[in-house]
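Apart from one protein chain that is not included, each protein chain of the complex appears where it belongs.
Chain nomenclature is as follows: A and B, assigned in order of appearance, with residue numbering initiated at 1 for each chain independently.
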Amino acid sequence: MYPGISPEKHQQRRILKVEGLSVSFPTTLGSVMAAQDISFDLWEKEILALVGETGCGKSVLASAILRLLPGNAVVSGSVVFGDRDLLCLSEKDISRIRGSQISMVFQNPTLAHNPLIRMEDQIAEPLCVHRGRSKKSSRKLAEKVAISFGLEGGGILKMYPFELSGGMNQRAMISTSVILSPRIIIADEPTKGLDDALARQAIRELSSIKEQWGASLLLITHDLSMASAVSDRMAVMYCGQIVEIGLSSEVFENPLHPYSRALKGCLPENGYNPIPGSSPSLIQPPSGCRYHPRCSQMTALCKEAPPMMAVAKSSSNSKKIGMSGCSDDRHESCGRQVRCWRC
Amino acid sequence: MSPAKKRLLRCILALFLIVSLNFIIPRSMPGDPLTNLLGEDAYLTEGSASELRSLMGLDLPLHEQYLAYWRSILSFDLGYSYHLHSSVSSLILSRMKWTLLLAVPSLSAGAIFGTILGGLAGWKRGCGMERVNTAFFLMIYCTPPYFLSLLALYLFSFRLGLFPLKGLYSTGSFLDIAHHLMLPILVMSLFSVSRNFMIMRGSVLVERRSLYAAYARAKGLYGNEILFRHCFKNALLPIITIIALDFGFIFSGALFIEIVFSMNGMGNLIYDSLLSRDYPVLQGSFLIVTIMVILANLLADLQYSRIDPRVRWQ
Partner (left out) sequence: MAGLQELGFFNSARSSGQQATKREAGTVNPGTGDAASMNRHERGHFGPGSFSFPGFLGLMLFLSFLLMASFSFAIAPCDPWVRFQPFLPPGWGHFLGTNDLGNDILSELIYGSKVSLIVGFGAALLSTFLGTLIGLLSGYYKGLVDEILMGITDIFLMIPQIPLIIVLAAFLKPSFWMVALLLGCLWWTSTARVIRSKTLQIREMSFIEGSRSMGFSDLHIIFSDVLPNIFYVILPKFLLAVASAMIAEASISFLGLGDASMKSWGMMINFAFTRGGFINGYWWWYLPPGLCISLSVLSVILMGFALEERDLETERIE
């Protein structure tokens, strides 16, 4: 049995299965392929971190799960939640799931709040909408939750978003997202714009969500070390594709995909080695492996044929782990998968 | 300087400019300033003309005339109409109530229905009903109000005989006045709805793409709920200012509607004074209309700060 997985984890059930999810936006310049063939599972009470550089399509992926993309987006694939494919539900049905079963923390909390409504009413809103509670009674609960995230005193809840700092707005948003005890919380860069101490606190709060509120967390970030510190599993995204997925500790300690490795090399403690080249265009992504123009291990094959997600073969121990202890279904998701010809 | 003070200052400057313009126009336009000030209906002998000239201070240096002009404005003395044999301020005062009787209900109806229908249209852009609505109001929008009035008058009064042809009242009872006012108010409302509709539609189109609307959706709000709980108020904000600025135009619309329906309000006062070149009445009316527009703007600013906490905070 792999040390990273506690025994009870094996009893966990899968609550979200994303399969072959692709998103593109037709524009005048061509199609923006913001996400392509994304597949992963989310298990009960786990934190899955999604890591990748800016513009690689993380937010698009998150929005696609909840069908929050603008009307011009072309989405294919499936997102199975419980026994229903979210992509096939009617707008009315999915709106019942949004905010109550799956909630989302937006990347830009200051702008995501309505500037004209008091904070408390915005935090309480899911209660009014999903439970049909009155404004007044829901405010009380909202206050309780908000206090647990450190929003108290000074009449903060009576203030308007513009009067609060980014961090406060962030906490308000987190409070809003947990107020109905959802099964899944999607947090898009919850530490963006916070200073170091605040960021660490936010992370602590987020990981407490898992225990306290019994929810799974899809944590989107571009901070690799933060992701490895809080998450159970980690997926690395590059140019609209997941290139590596596996247990966080493992991916962080021993990244297999050249891009993951390069990302790790970027960390200050590893000497801050920037990745050569620039992020590719999502309109005309490189042929073959999308990372090949920047990859140091590139071969002729990489240029021509796109690699598939596959259980890593070169990894020293992941194969063994993958086989041991996991049921068939679990096998794929706790085993390491990499999208690279050479791993 | 705070934005509120700045706005106030600008309103005052606008007022100042208008009064000055009113002073300059008759004195700088071609023709005899005396005629320009009295109107072309004032028949004067040579003697009485020069007497009047000195009485009105036209032989004084300009800056003294200017000060005197301000004094008279501030004491609500807008001159005397030789055509109608009455002082301009009392004329305007007596006519204004009829215009307000037409304008206030129509403007309110226009603001309420225009923003709601326009908001819905912006929200549901592209669906069938919305297209019909937008096309309809766009047509109204493109039609000058006087032509709209002519059409309505022709259809409902001439053809169908539902409403009286002209005037404000025949017996003077409340019902009678309401009957007379019905059609003009309808036309005027339609006109003002069409303008607010188009403005609000555009504003909601912008708001519905904002992040907070997306977040509201992520919270589980559905369809129109998002519009009425979130976007509507935000979309209204820029609208308040625009509606206030539009007020001058809509108000001029009321003048044209009055002319067609031969109502005895400001519109016909201006029209008659135009036909008889009764300049004092014309200028006085212009001044009053401007003051009303500026007041509407101030009111809009107040309203704005009531809705938008960010302004209050500053």
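Quick notes
The rule is simple: a residue touches a chain if its C-beta (ideal position, glycine included) is under 8 Å from a C-beta of that chain, and two chains touch if they have at least 3 such contacts.
Just so it is clear, the model here is predicted, and its values are computed rather than measured.
Listed residues B:100, B:205 or B:307: the one in touch with the omitted chain is B:205. For the options B:11, B:68 or B:100, the residue in contact with the chain missing from this view is B:11.
The omitted chain makes contact with just one of the residues A:90, A:278 or A:296: A:278. On the side of chain B, the interface with the absent chain consists of residues 6-7, 10-11, 13-14, 17-18, 21, 25-26, 29-31, 36, 138-139, 141-144, 146-147, 150-151, 153-154, 158, 195, 198-199, 201-203, 205-206, 209-211, 214, 237-239, 241-243, 245-252, 255-256, 260, 270-271, 274-275, 277, 279, 282-283, 285-286, 289-290, 293-294, 297, 310, using the contact rule stated above.
Note that only the chains that are shown with their structure count from here on.
Chain A and chain B have Cα centroids separated by 54 Å. Those residues of chain A lying in contact with chain B across their complex are 63, 66, 68, 70, 91-92, 95-100, 103-104, 106, 108, 111-117, 125-126, 129-130, 160, 162-163, 176. Across the interface of their complex, chain A is touched by residues 209-212, 214-223, 225, 229-230, 233-234, 237, 307-310, 313 of chain B.
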